[in-house]
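Working notes for the structure below.
Note that one protein chain is taken out, while the other chains of the complex remain in position.
Let's look at chain A:
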Amino acid sequence: MTSRLSGSDLTLAYDHHRRVVAEHLDVRIPDGSFTVIVGPNACGKSTLLRALSGLLAPRHGTVALDGAAISSYRAKEVARRLGLLAQSATAPEGISVADLVARGRYPHQRLLRQWTPEDEFQVARAMAATGVTELADRAVDELSGGQRQRVWMAMALAQQTDILLLDEPTTYLDIAYQIDLLDLCADLHEQGRTLVAVLHDLNQACRYATHLIAMKTGKIVAEGNPREIITAELVEDVYGLACQVIPDPQTHTPLVVPAARSARGARSAG
């Protein structure tokens, strides 16, 4: 397994929390995979993604990108290799879809070369790939949550990176938009990109991931193809939830069905 993006012996912590989120964490993102990180709230999955993207400097250990520490690259160089759809992204008030997507070109631009034909082409292509071309002149503020998320995806695509990290891209979206977005991710993956996403929904993760990483209290409990690693025992261990794992009737990937209340007895989930 080759891996352009990996972390070794990571200790992750936020300064203003003082709490150590993870220690001695080793992780490799297989090239060309659609890797999904799952785990209960506060298990450190988003923190790990932030560290892999270079946003969070690990307190100890290194994140390696293409054989060198990610911290050794200039910010623009990282941005030409790796894109991130952040959770906290805010669109400047009144900005149009086309202008926001165009900002994805920033790492390829220089002071006097801000809008080359290549920039124009890549922006048009990114908007077409995400189906937002007709929205080009609309203000981002006016769009629905699902449309807006597609626009942010378009921006990340315009960045033209082989590796794309997505921090809970489906949060706050209706179920149809969630599937819509995940289908888009699957398309991007099939075109050869490496995707790493943090997702909340275990069943969606099982359907779309080619490589699943299950985390619990800052540790990786299991990783591999979801068909091979997802079992009732693992889910019980990671989430503290009694369940049954059956084949998904549509895709034959694992489908996690929580045990009925009566079967769980009076015990409450940990």
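The rule we apply is simple: contacts are C-beta pairs under 8 Å (C-beta built on N, C-alpha and C of every residue); 3 or more make two chains touch, one makes a residue touch a chain; residues count from 1.
Everything that follows uses one rule, which is that contacts and distances are computed from a predicted model.
Asker: As a check of understanding, state which of "Nitrate reductase", "Cytochrome c", "Alpha-D-ribose 1-methylphosphonate 5-phosphate C-P lyase" or "Iron complex transport system permease protein" is the UniProt name of the chain not shown.
Answerer: "Iron complex transport system permease protein"
Asker: Hey, which of A:V20, A:I95, A:A186 or A:V221 is the one touching the hidden chain?
Answerer: The missing chain is touched by A:I95.
Asker: Of A:H24, A:H60 or A:R113, which sits in contact with the chain we cannot see?
Answerer: Selected residue, touching the omitted chain: A:R113.
Asker: Which residue numbers on chain A touch the omitted chain?
Answerer: 16, 50, 53-55, 74-80, 82-84, 86-96, 98-99, 103-104, 106-107, 111-117, 119, 136-137, 159
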